[in-house]
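The complex is shown incomplete by one protein chain, all other protein chains being positioned as in the whole.
For chain A:
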Amino acid sequence: MGRSWDFQHDNDPKHKAIFHNLQELRHSASLANKVFIQRDYSEGTTCRFQTKFPSELDSRIERTLFEDTVKTLNNYYAEAEKIGGQSYLEGCLACTTAYIIFLCMETRYEKVLKKIGRYIQEQNEKIYAPRGLLITDPIERGMRVIEISIYEDRASSGSSSGSSSTSGTSAR
């Protein structure tokens, strides 16, 4: 899953130039900041994240896109943790087999986590990466926070004051 970028076989001269830049600069982008979206406990201990828009992302991404991402993630987690017919069946079946069946079978939660992983990857590729952002899957952070890393393009901000709001949209 995912694309592979093979610089050796890429014949686009623009790409070659960038590749050389990478080699020379070693890092064309570097981590500027990290924003942590906290959990929203207003509805209990189920997994939900706050949809409040952090100020650090003000200049980087549109509010609606960010809120959509977080709302979709919240919906996925709600689906995973839903207590209904399917979770009862799964629980009862597993109990009768002394939970040995979990060694062979994937639980519903795990299936939804895979979906979440794919969704985050897709969001990163389509929306966040072009804006110099990266979302880390909450499961990597103990389901406590959604970590959004803000990158800045060093090459374009060479002599700037290093402000995190420097936009990396300089044309090349």
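By our rule, a contact is a pair of C-beta atoms (placed from the backbone, for glycine too) under 8 Å apart; a residue touches a chain by one contact, two chains touch by 3 or more; residues count from 1.
Note that in this section contacts and distances are computed from a predicted model.
Engineer: What does the UniProt entry say the missing chain is called, choosing from "Palmitoyltransferase", "IMA5 protein", "Sodium/hydrogen exchanger" or "Proteasome subunit beta"?
Structural biologist: Record says "Palmitoyltransferase".
Engineer: Mind listing the chain A residues that contact the chain we can't see here?
Structural biologist: Where chain A meets the chain not shown: residues 1-9, 12, 14-15, 18-19, 22-23, 26-34, 36, 39, 41-45, 55-56, 80-83, 87-88, 90-92, 94-95, 98-100, 102-103, 106-110, 113-114, 117-118, 120-121, 124-125, 129-132, 134, 136-137, 139-145, 147, 149, 151-153, 155-156, 159-165, 168-172.
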